[in-house]
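All protein chains of the complex are present and in place, except for one that has been dropped.
By letter and in written order, the chains are A and B; residue numbering begins at 1 in each of them.
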Amino acid sequence: MKATARVASAAALALFLVSPILPLQLSTQTVGGGRGDSVEAAEQRNASAFAIILGEFRTNVSDMIFIKTERYLDSGIAYLPHINTDAMAQSGEIETRRRQPAGHDATTCTDPSHHHDHDHDHDHDHDHATSETDHESTDSVAALQRQVEQGLTTAKMREAAALKPGETTGHDHTHEFVDTIIRTAEKDFRGFIGHLERRVKPWRDPRLPHRHTAGTELLPWYRLATMSNPQFVRGYLIGAWWLKKQRTEEQTLEALKFIEEGIANNPNAFQLHLMRGHILRALKRDAEALQSFRRAADLGIAQRPPDGKEGPTWTSYNEDDITAAILLSVFIERDTKGREAALTLAREYRSRMETFPPLDRVIRSLEQPTQTPQGNANASDSP
Amino acid sequence: MRAVWLIARSVLVEAVRRKEIYVIVLASLGLIGAVMTVDFFRLEGLSKFYREIALKIMGVATALTVIVLAARQLPREFEARTIYPLLAKPISRTTFLLGKLLGVMLAAGFCFTLFSAVFLAGTLYLGSGLHAGLYAQYLYLQMIQMLVLATMAFLLSLLMNLDAAITLGAVFYALSSVLMSAVSYIYDWVGAVGKVVLLALTILLPQLPLFDLSEKTVHAERVTLGGEWTWTALDAPTMAMLTAYGAVFAAVYFGLSLLLFRRKPL
Partner (left out) sequence: MAGRPVIEIDDLVVEYGRGRKVTRAVDGISLRVNEGECVGFIGANGAGKSTTIKTLMGFIFPTRGTVRVFGSEAGTVESRRRIGYLPEVALYYPFMKARELLELYGGLQGLSRSELRRKIPMLLEEVGLAGKGETLLRNFSKGMQQRLGIAQAIIADPEALIFDELSSGLDPVGKFDLRQVLLKLKSAGRTIFFSSHELTEVESLCDRVVMIHKGRIVTEATVRDLMKPLNEFGVIFEMPNGREMPPAVAAHQPECDGGRWRVTIRDPADYAAAVAALTAAGASIVSTASRTRSLEDYFISLVRSGDGTGGRGDAS
């Protein structure tokens, strides 16, 4: 008996000692340091029962702060966090809204793209470059150019772009697919306690339209999020975008400083280089902007799966960003050095990827001089 | 009533003269001041950030002060034997406990007054808007919450030792919001018995987040310059319901405390 107990103890001890590395063996691609780094992993983490119950206590400081920024944007209203609409569609709660038709205006209040995920990630609407629909026309390339030049890569960025100077809140929109954490009266079992909670806490019926607030107030939280986690790329990305959105030179320079800090901490995050390019364009420093876009494109292509399909390490958001980086590089090359130079660059990029429909369209348009897209883009965020 | 006031005054004197209270208050005031001067990205008028941090500090620091102060009132009296000459005077144990409660509430009011002075000065300094009605209601509901916490701490201190009472009180305060959303969330996932248990928990435990109007106070802002507010003050029936809700819990906790205290041999 004693010998058996010893063996069992030794086995238990050994198991305990190796337990930290066991998860790594299970999925090396999605788990880094005990946490999945991909957007899907983050979504899964954030949409778990544990996450919803614990709210802001559930995860690390940067995630906690990120959730706070969401509530800031919704005037304090707490929506069920990070529920992936795909998951909801699969469960039959909603109809899928992915792969929606391209071409709708980002600034329109009724724009379906505003039924977003309540996170600051890139919108899934695929209304531009990565759409699988095959619109080959000069108009579609022009639309592509407008999209990538605006740098409107998240739904919240789009909404903010619609604000007029002096406005503090955004336009009305609804959250018909996203429930609030506080139950609606019909679903609440708590009687008067639920009634009081709905009165005391920031709450509105999610089916009614409401406004998003200005993003300026979010900035300190992005600053704190990146301080607590310098690898928090999204924090740098969106924080810099909101700063740039202030439309003053001082704030745009602050945005540049912030994004450069992010690049120093995350040199391989191609999205940061892309955002740096946008900021430099806003500062009318086009030559440096081009360098940034090209750096973003190079890094992005190296990270992208050859077929560009979504996977554990590559998301539709990444695809949007790499599209923007490549196309902006090509368009700036075209506008500064001419069509041939742009075509050469485009072909060079294309040769490094198995498939890339948006670039194919641009290449085709460049090969047809008469159908060159009109209207050089400016760096303005205004649509 | 004079006896209640005299005992309350002694609690307040203790709260003011004890150094740890000063440490909590001064550290919190320092934090609020620091937040006031935050200059991220050279952006001016980041009022929500300031309001959020300041109100959070104000609420947490006062709640912890109240829990610690209330929980130790009776055990300290027993331990230091200061209760003997007091209860030898012609006062009832009810009067004594009422005096202690009033003293703790005065200390809470003292903390809020200090914090409010600094908070409002900061608000003026930053030139940011503050919904005065919501802020006044925030303070009022916080005081109701403090009443519930203080009576709960009294009861805990009579049921267990001082350290355990403080820990349990603080943990309950810290987790109350999580508890509220957790119960609400998992309700749909449990069976019939579980539903009864969750409903009982919801009804029997004080839902402290109901007394926290800080989120609306933080996020209340004018939609356009001089226009409507995103959030407005609560209506009178809601305030009355909240007051009654807090009063019921405070009365139950105080009644149970009194029951135990009156029977307690010293």
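What we mean here is this: a residue touches a chain if its C-beta (ideal position, glycine included) is under 8 Å from a C-beta of that chain, and two chains touch if they have at least 3 such contacts.
Keep in mind that this is a model prediction, so the values were computed, not measured.
Within the entire complex, contacts from the absent chain reach the displayed chains B. When you scan B:Leu31, B:Val60, B:Leu86 or B:Met239 for touch with the missing chain, the hit is B:Leu86. Residues of chain B in contact with the chain left out of this view: 2-3, 6-7, 9-10, 13-14, 17-18, 80-82, 84-92, 263, 265-266.
To be clear about the criterion, only the chains that are shown with their structure count from here on.
Centres computed as Cα averages put chain A at a distance of 39 Å from chain B.
Touching chain B in their complex are the following residues of chain A: 49, 52-55, 57, 71-72, 75-76, 166-169, 181-183, 188-190, 192-194, 196-197, 199-202, 211, 213, 216-217, 219-221, 223, 243, 246, 250-251, 254-255, 258. Within the complex formed with chain A, the chain B residues making contact are 38, 40-43, 46-49, 141, 177-178, 180-182, 184-187, 189, 195, 199, 202-203, 207, 209-213, 215-216, 218-219, 221-225, 230-231, 234-235, 238, 241-242, 245.
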